[in-house]
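Every protein chain but one is kept in place in this view of the complex.
For subunit A:
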Amino acid sequence: MSLLELRHLSKHFGSYKALDNVSFSVEPGRIVGLIGPNGAGKSTAMRAMTGLMRFDSGEVTFDGQAVKFSKTKALAKMGNLIEYPAIYPNFTAEDHMKYYAMDSKDPEDIHELMKLTGIDGDNFGKRKAKNFSLGMKQRLGIAIALVRKPKLVILDEPMNGLDPQSVREIRALIQKLAGQGIAFLISSHLLDELQRLADDVVIINKGKIIRRATMAEFLSEDKAQIKVKTSDNHAMVKAAEAAGWQVAMGSEDDVLITAEEGVNAQAVLAKATEANLEVQDIQTATVNLEDHLMEVLSENSTRA
């Protein structure tokens, strides 16, 4: 049984359709990336699944219970950080941990969690949260989301404001907790980071889910490209077309050739030499989430 399930969820703001028949699920121990452009409906969906917003139709269930606007006992086992960390300016980091831990009969060990999320050092100590940097607030927000020993953690832009070292530490922490069976639903514009972290992707655009897949499946839909710059790029395009390859002029004064069976950097070099072209640069671009996402979104817009 899925830990979190959204079935045919719809929400209008006046005539604007913020969510349109949205369905997807999150399984225990999985890290799910919820991706989409600004205004796609990510935060609206997150607010609906945390009981913060009424929806027009559909159903959200978490841990076997329907999530309602008024009261949902199961929410005791859901941690979240939506849009920005919810911080009381005059509380210290420890005050926050104590405050949010009260909600649970069996909370995490506060000091252990503070250590894990890196909010136990001299920088934090007795300082009030109003004096924290954005990165410190973000770490605190993540610690707050974890303090009730949740089964599911919803994180909206968790890496916001974090330095590379912190990003690495938070990524390791999320992976470790997912290994212990905690599910994560993460929305982020840092797609490289999400590519490293997420097991599954759910792509939302204009309030509709346009793709659900595992990260591996999603990335395998895209093919690597060979970028080549020659003394005459137009001649290179003609030679590649003659060989029956998929080819296009690139935006950086180069030629883009889709890698397929038998079409690799070596074959492209050979073809250029055969056409008496001087190769100035050649590189194989690896598949990345950002490029493929752009492609999927652009296909979706064209169809719409």
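FYI, contacts are C-beta pairs under 8 Å (C-beta built on N, C-alpha and C of every residue); 3 or more make two chains touch, one makes a residue touch a chain; residues count from 1.
Just so we're on the same page, contacts and distances are computed from a predicted model.
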* With one chain of the assembly withheld, which option in "Glutamyl-tRNA(Gln) amidotransferase subunit A", "YciI family protein", "ABC transporter permease subunit" or "NADH-quinone oxidoreductase subunit M" matches that chain's UniProt protein name? -> "ABC transporter permease subunit"
* Sole residue of A:25, A:61, A:80 or A:138 that reaches the chain not shown, by the stated touch rule -> A:80
* Asked: Considering the whole complex, which of A:103, A:163, A:221 or A:260 touches the chain not shown?
  -> A:103
* Structure fact -> Checked against the full complex, the residue among A:89, A:164, A:179 or A:244 that touches the missing chain is A:89
* Structure fact -> For subunit A, residues touching the missing partner are 47, 50-54, 70-76, 78, 80, 82-91, 95, 98-100, 102-103, 144
